[in-house]
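In this view, the complex is presented without one of its protein chains, the others remaining in place.
When the chains are written out, they are named A and B in that same order, and each has its own residue count from 1.
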Amino acid sequence: MAQTAQSLNPARPPEAGHSVKRYTGLMDWITTVDHKKIAILYLWAGGFFFGIGGLEAILIRIQLIKPMNTFLDAQTFNELITMHGTTMIFLGVMPVIFALMNAVIPLQIGARDVAFPFLNALGFWTFLFGGLLLNLSWVMGGAPDAGWTSYTPLSSTTYSATHGVDFYTIGLQIAGLGTLIGGINFLATIITMRAPGMSYMRMPMFAWTTFITSAIILFAFPAITVGLVLLTFDRILEANFFNPATGGNPVLWQHIFWIFGHPEVYILILPAFGIISEVIPTFSRKRLFGYSSMVFATILIAFLGFMVWAHHMFTTGLGPVANALFSVSTMLIAVPTGIKIFNWLFTMWGGQVRFTTPNLFAVGFIPTFTMGGVTGVMLASAPADFQFHDTYFVVAHFHYVIVGGLVLGLFAGLHYWWPKMFGRMLSETLGKWTFWTFIIGFHLTFFVQHFLGLMGMQRRVFTYLPNQQFDTLNLVSTIGAGLMGVGMLIFLWNIFITSRKPADAADDPWEDGRTLEWTIPSPPPEYNFKQTPLVRGIDAFWKEKLAGHKSMTPSEPVGSIHMPSATILPFVMSVGIFIAGLGFMFSRDTFGSEVLSFLFNNYIVTGLGLVITFGSMLMRSLFDDHGWHIEPEELEGR
Amino acid sequence: MTTVHAEAGKGTLPHEPEKATLEGRNKVLAFWLFLGGEAVLFGTLFATFLALRNSTNDGPSAAELFHLPLVAAATFLLLASSLTSVFAIQAMHRNKPKELRGWLLITVVLGAAFLALEIYEFSVYVRHEEFGMTTSAFSSAFYTLVGFHGAHVAFGIVWIAILIGQLVRKGLTVVTAPKIYVSAMYWHFIDVVWVFIFTVVYLLGKVG
């Protein structure tokens, strides 16, 4: 069918697609549409923002090391906590999640690329430019200071007069666009690009959690898109959505934010669940215990994740009926999560467990995340939450699930797939040093915060009075944060020395690989699979190993492989949105220079940005991308 | 994956040219997913509108403001344009490029007429009823919800117009067909959103 279809384009000679411009160096990275390179871009960019967020965290902890500290003033502290939360969630961990998804998912499902390579690149660049815009606030009049939740009226122009919150709304809007694009791309990829024989119930768990995560992104991000538009309109166009004086309602913002915000935390944790479900079976030499219950639990968590948002608002005054309802639905989430915890334990039980660095992180994840889950159930109890609300108990809880859960999971995944992404094994010795310093530092930092919270220390305060029994625990917490920083530095050192080593990682460097990514070279060639493999069961590679085979059975003869062309349009489109956002933000300002005022106040800058973006879109539509082919001779030549 | 290969040659356009290639099928599927997200987007806008519908801040209320005949006219224009885009897709499936272009053109014209009515409506509110974006929470919510829909219509008009141009230049192929199919899905979805807007915003606004 496809063959007949192709013959309908008479305009092009047969070989037209073959002469394609290949870029090198920086241009290669800016124009790439290869999911493996985009993965590395996500990793670098995410790592960069993670570093910024980490520095902000260290500054916060230094300020809180002793009572009445004057290291930072209150305004700077507010900006730091706001940017720490926002940066870590939207610009730090989410891109690293996308890095692993991009690096691994097409390989795990036996595909040569994602469904939309162009959109994949566009998603990355919009995320990057959104993140840069947000962080530009530091040097352009002050960072956002209303907390990462940006509650109104604190985030209204009355209480936050600088452009900080505008950077928040518009920066996140642009970065969120990239996330949404990425989500749709992964959904389509997993639905249509699976290799022959890979039914849904034969997909690796990481592919499953990526699929469900992408679905949550699809349904959650439009809500924050609207929320951010409303807040932007309130701040820039003087609309009245959240202003009680003119009939607006600040509670509406809280609802919209959390209808997005709670699913967002499942967007963060589900990929970690997927990574742990890959690492533990590999290093236990056993198949994942209760695979189908894992799939079911993932779907259930995703559904319930949308039904619990108001547990962030117990103290807002929704009344006993709503509070009871959201209390119960929140506690319900413990059931599918518990299923997962027990499945991991049962996978290890009776297995030949090897404590490699990835597995150390995975095994460390289980009790740490469980502790975060347990405090989650405590917080779900509405009456108790009136005590916990806005104290360090909450801070401890969400750092246990996000750092103790997601970040440990990401470390496990990065160490596990590093050889596949870069062709080099990270040092195991340094990896174990990373693990021990990081996890000890983590528990030192956050375990004590539970008690700080229970003793009444409020979150988001820039300092505290002495002799309230807060002093020692805060000192311990800051020492722990330093130790986590040391762990990060060891990890960076590990990356650095590894990059100097020869790229000699084997196809299956852990030797017990179970899934398709371990059947191809490390790093994979740009077409991934010379021949698309035939999948005969769950853990496809392990199944072949058990049958005594060294490789997969191909499902097709060696043939010409079609590749998408590199293009700079995604980059240009993102630059356009960046300019438009910046222009809109300053559209009501008076500048010292007449020319600047004219350009901004008449929306000329905004218009220019939009012209660049929509113009690039038009070009993409008008000029078909015929791609190019890798011929069988080139494949054999390798 | 090894599909797209440009060969001069003969053959027939497949029955559903939009789904003939993997690229085409991906595009249609992904657009459905996108529409699922759009449903949440408009859902949140409707929620905002419903929450703030009575917060008129001493400005005009829905019952005082809306003129049903104008809204009814706009509704029938958009409904008719949805039908003509169905005819366009049928013409595409019958491989009648000229007919296809004609129906798309009518769709664009009807859409533009709808948009003109909306702009007229907004201008009346702003100039004669003193009902602007900043008047009240209700006005902010009204302009944002209906304006978001209007922006979608405007984008759709430009999009379909560009596709007509591509049909003229490139003809109906397995590359252009998915684009046309997807734009028709988009157009239907806009009509579906409008069904809720005229019901929830205008009619229920009149009922009070």
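By our rule, a residue touches a chain if its C-beta (ideal position, glycine included) is under 8 Å from a C-beta of that chain, and two chains touch if they have at least 3 such contacts.
The definition used in the following text is that contacts and distances are computed from a predicted model.
Per its UniProt entry, the chain excluded from the display bears the name "Cytochrome c oxidase subunit 4", taken from "ABC transporter permease subunit", "PatA-like N-terminal domain-containing protein", "Polysulfide reductase NrfD" or "Cytochrome c oxidase subunit 4".
Within the whole complex, the absent chain has one touching residue among A:Thr189, A:Thr213, A:Asn249 or A:Thr356, and that is A:Asn249. Screening B:Ile119, B:Ala151 or B:Val195 against the full complex identifies B:Val195 as the residue touching the chain left out.
Note on the undisplayed chain: of the listed residues A:Ile259, A:Met348 or A:Ala505, the one touching it is A:Ile259. Counting the whole complex, the residues of chain A in touch with the unshown chain are 7-10, 191, 215, 218-220, 223, 249, 251-252, 255-256, 259, 306-307, 310, 317-319, 322. Chain B residues in contact with the hidden partner, per the touch definition given at the top, are 9-13, 15, 29, 32-33, 35-40, 42-44, 46-48, 50-51, 68, 71-72, 75-76, 79-80, 82-83, 86-87, 90, 93-95, 97, 171-173, 185, 188-189, 191-192, 195-196, 198-200, 203-204, 206-208.
The criterion applied here is as follows: only the chains that are shown with their structure count from here on.
Of all the residues in chain B, the ones that touch chain A in their complex are 1-14, 17, 20-22, 25-26, 29-30, 33-34, 36-38, 40-41, 44-45, 47-48, 51-52, 55-57, 133-141, 144, 162, 166, 170, 173-175, 179. In the complex of the two chains, the chain A residues touching chain B come out as 1-14, 16-17, 112-113, 115-116, 180, 184-185, 187-188, 191-192, 218-223, 225-227, 229-230, 233-234, 237-241, 243, 246-249, 252, 256, 259, 532, 559-562, 618, 621-622, 624, 626-627, 629.
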